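Left out: one protein chain. Kept in place: all the others.
This part shows subunit A:
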Amino acid sequence: MTQEMETLEEFAGQKYKYGFVSDIESEFAPKGLSEDVIRFISAKKDEPDWMLDWRLAAYKRWQAMREPDWAKLHYPRVDFDDLYYYAAPKSDKTSPKSLDEVDPELLETYKKLGIPLSEQEILAGVEPKNRVAVDAVFDSVSVVTTFKETLEEAGVIFCPISEAISKYPELVQKYLGTVVPVTDNFYATLNSAVFSDGSFVYIPEGVRCPMELSTYFRINASNTGQFERTLIIADKNSYVSYLEGCTAPQRDENQLHAAVVELVALEGAEIKYSTVQNWYPGDETGKGGIYNFVTKRGDCRGDHSKISWTQVETGSAITWKYPSCILRGENSQGEFYSIAITNNYQQADTGTKMIHLGKNTKSRIISKGISAGHSQNTYRGLVRMHSKADGARNFTQCDSLLMGSDCGAHTVPYIESRNRSAMIEHEATTSKISEDQLFYCLSRGIDAEEAVALIVNGFCKDVLQQLPMEFAVEAQKLVGISLEGSVG
């Protein structure tokens, strides 16, 4: 065995850094899913009747739906009756007015999660230099929302969606479910029925959101599926950058996670949505880990609007996620930058859909898939040019890197054109890490693990560059950690 391989294997054996369970009393809905559970969730949140009706309609629809099986994913069937659909920290009715009122365990959790210092300062009430607003979702219910004032000054609404339902019902009713309809797919419909909480963002016309908005999602109580619902609306000529980061405690049973994210960009608006997903991927033997079935979709409703998705997916046992853009407005733009890393027995089936409806719409897809260990990594994407999408353009590049002989890398792109003047370019490559590059680094005295990190980061550069500063550093580290050690 070569020296590199040893270091690599050592690395592959690394334990999940964020595996811990914090003990905070939770309030559960009864196990399983029924109309009563939905009524319970809705009542817990003091929701208006229209919201309850919406949930119940979704539940009715969901009962008639079948779990999709087309993805290249293999996992034991999820028993939807063996899950808790609602768990909230006990303190949800008396939201803390100051840091002292926040459960110390929660603060401890944030510390362990490595929430950036600036955000801890926010939590501590210190005026920070680099401002980031955090709407922390701790097991389904937003506990702390900061920076409200600064945002309010700008007219930006950034609050838990449960709050938005009671405070801004007209906005929620106008946009909720218009991008991802209730009937969209099995998991999105389930989410519509039982969603617990999530973020709501509204950027008024002409406003450039004064700070980057950020949510740390975290699954905590054992056996609780978490069903976030995020809705972001960027009104005319506004701009917002939203960061989503995830880590989860280590546990043995698989956990279900089915989030829905809806983005609406009106005329001239731009939404940048960045994700770093680092949930518990299961142990070296493939035991445990999060099941992540997410529906994310953005609607470029207005002319000259832009939606950009950037994701770094390193966690979860199963990833089923296709952040998409509907390019409705003329000259609208969609972007998808993705790094998906799988190791051990992880499986990821991820990609994007770019639906070009309007004239001169543009989209760009850059996907980097890296598989190591016994993992399977699939890029699945759709580019569709509708007949009215004159002059539309798409460029797609999907590259896969294989490390070790037991993993798989798959590419399943669908390219459909119904418009002659639409130009589509697609390219994909699959290869293993270059021995020449590795040798070069080693000959310059760089050790094996560092060399691999260097090469992989180079491979992912196009995507990493798209991340906001706060995330870029974390993501770069994550890429290195997830992969060093897997070269065979």
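Here, contacts are C-beta pairs under 8 Å (C-beta built on N, C-alpha and C of every residue); 3 or more make two chains touch, one makes a residue touch a chain; residues count from 1.
To be clear about the criterion, contacts and distances are computed from a predicted model.
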Absent chain [UniProt protein name; select from "Fe-S cluster assembly protein SufD", "histidine kinase", "Ribonucleoside-diphosphate reductase subunit beta" or "tRNA_anti-like"]: "Fe-S cluster assembly protein SufD"
Residue among A:37, A:424 or A:452 touching the omitted chain: A:424
Contact with the hidden chain (one of A:357, A:407 or A:438): A:407
Contact with the hidden chain (one of A:415, A:446 or A:472): A:415
Sites on subunit A contacted by the missing partner chain, in the whole complex: 70, 385, 387, 400, 402-432, 488
